[in-house]
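A single protein chain has been omitted; all remaining protein chains appear in their positions.
Chain naming follows the written order as A, B and C, and within any one chain the residues start at number 1.
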């Protein structure tokens, strides 16, 4: 949240071995960069190493991206390291998909318009017309793309076109109540976040608040996860929870759940756009603030 | 937590209909009782009414239990009301069953010896000898009843004998790592509380912390529930939860989980002995403080 | 959250004595009302009794308010009981006061326009012009009433006029960054809720997030309280909290705090409009859902 105009973020991961920290920090030091923040994790279970460093030039010199890539790539390849560089000033392009429930959309739009989430929203896509006014008030194009069993491939093609045209960095399913096709899931792998209104793996599938009510739980929660072709089994990013009791009928659970969904989803989106998440196999490493 | 020597608790439930509150409060008033605390719940989903009232005599007159039963029963039967009366001063007899993990046992024993839980513990039963010293230091008989596939019926008979001999009001499975037979579960129906180290219905069955680790959850929790013959499907009484992240290996989840288990189980036990729980069909109504 | 068209709420309080529950429940029963929900509290410290009952007619008969008042008043006066009757269907008129920070306003407006909070908002008053567009989009009159040391009495007179003209049941200071005069506080006693962005009594006064930063706290929170003429000493209604660490600068505390403020304030407003709060001396009794 400091001045980000000059700040960059490098994220990298590779098989565990000695020197993985040094290879990154050394290069940054040699180039005269100042390290603001460093997070790393060495997963001793799968022997994999993850690092995220936020840094800035220590002087007035302009950042030479091409040089950085050329020089650092050499060092990284010796470690089989995959890496990415991003500018903190870059505003991620986020396409939001939604159906009729507007609480998550409304929350994301508020954070967008106040700058709490430093994002651009090139498009809002919905299978219903209901939320167009909200989109319009924020000056965001709204695409009403109805869907039926028969038109699904066609509709998904349209959705995909919009995602591509808007050069979206991230797709957020903010209570989009349609199951994406496997093909679509694969295209969006690691680039789409869904909010599911239960504490996964509890209450997968449809109507989780009704399922929770029937089971008589004393906690209600929500889970933000990357979309995968195995429904509600995608890698978990964040989870939120609140206490409830016997007096909560499904609509009461849903009401309390709405606040949890908003907080849980926006936290996941923030972590993603700040490059704090590594998706590795079926799990995530999240260097949350 | 006030002076309980004179305080009584009436709990009652019946099909919903007008007058269910009045039939109880009116009688208490007529008999000169003073109501300290009243909780009720009218479940509009199953049309069932639940009430719990804590009251005390308003004068020096001794409490005439027989009279109360006779007089109130008449009134209650007009409502098909099932009811129970208990003295707040009565200390419930709680038999604790345990295997090798001692954190829940230790926690319950601490609350027992300091009076935080107003209970008696006539027996601790274990399929292992390990925790005898802890039991002895608290002056509580420890029954080491090993179990194998072949000896299970016999062992359970011994367990049942101890439960009966000690006139136990409640059996607490404080990390007793054996599945009870269906027969035993039925005998203990509504009188046995188990702590499961996950947020049910997530991660039923064996080694929930390993399951949670594999799924990459961002919350770890525990569930206290009444024992039923459908494993880990018993009515939930209380649940607890804490945040975790990618750096938690199963043993770290277990370490964090231990504190949650203790708090969640002791809360359930407290609610049970204070007659704050109604077990209705597959769910509970809990008038928690 | 059930059908409220026929539901009423009675709230009452009086000095503690036997029969306080019975006098209310008996009358409701005699009149053929059905009790949906009952909460009571007998404060043994100050010997005062509080009760809230939600009830509905058990038949098609129209509710005769005048009769109720006449008949019940007689009974209540024998207990020195102060009481109020309200229809669940009535939408409280809430005037919102705000300065430049819009997060609480935005949250309240969302809950208003979706019906999550069953209120009307006849006016939004601000000492700044900034939030007019937001008000307009919701079709709510926005009164820009600037304030300076010299114009304070005059400005407060205008505010008071709007409150009276709109027949406001409640005034919500949703980050209104002006200290009200004692006179204004007294006029609004029990009818105005403020959100303070700290865990009172910690960090009273100005810039609480900076105070919290300087003290190095590990939790950040917010407090909703009734306005009183003793600044930040008003009766507390609800408090919320989240964990933070050393890496949170004041603006990070403020960012995290915004979510807590919204949740804490909306919870207080909900409790107030549902008649769940009793203001007694310097404290509140809150029968929260």
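FYI, a contact is a pair of C-beta atoms (placed from the backbone, for glycine too) under 8 Å apart; a residue touches a chain by one contact, two chains touch by 3 or more.
Since this is a predicted model, take the numbers as computed values, not measurements.
Touch with the chain omitted from the figure is made, among C:124, C:236 or C:263, by C:236. Per the touch definition above, the residue from C:45, C:60 or C:150 contacting the chain not shown is C:45.
Among A:34, A:68 or A:160, only A:34 touches the chain that is left out of the view. Even with one chain removed from view, chain C keeps its contact list with that chain: residues 41, 43-45, 199-203, 215-219, 221, 235-239, 241, 243, 245-247, 249, 282-286, 288. In the full complex, chain B touches the omitted chain through residues 1, 102-103, 106, 110, 114, 116, 137, 247, 249, 251-252, 255, 258-259, 263, 289.
Mapped onto chain A, contacts with the missing chain fall at residues 2, 18-22, 25-26, 28-29, 32-38, 40-42, 44, 58.
Simple rule for what comes next: only the chains that are shown with their structure count from here on.
Annotation: the chain A:chain B pair of sequence copies touches via predominantly the same residues, more than half of the used numbers being shared. On superposing C-alpha atoms, the copy chain B sits rotated by 180° relative to chain C, to the nearest 5.
Chain B and chain C have CA centres that are 37 Å apart. Work out the mean CA point of chain A and of chain B, and you get 41 Å between them.
Touching of two or more other chains is recorded for residues 41, 44 of chain B.
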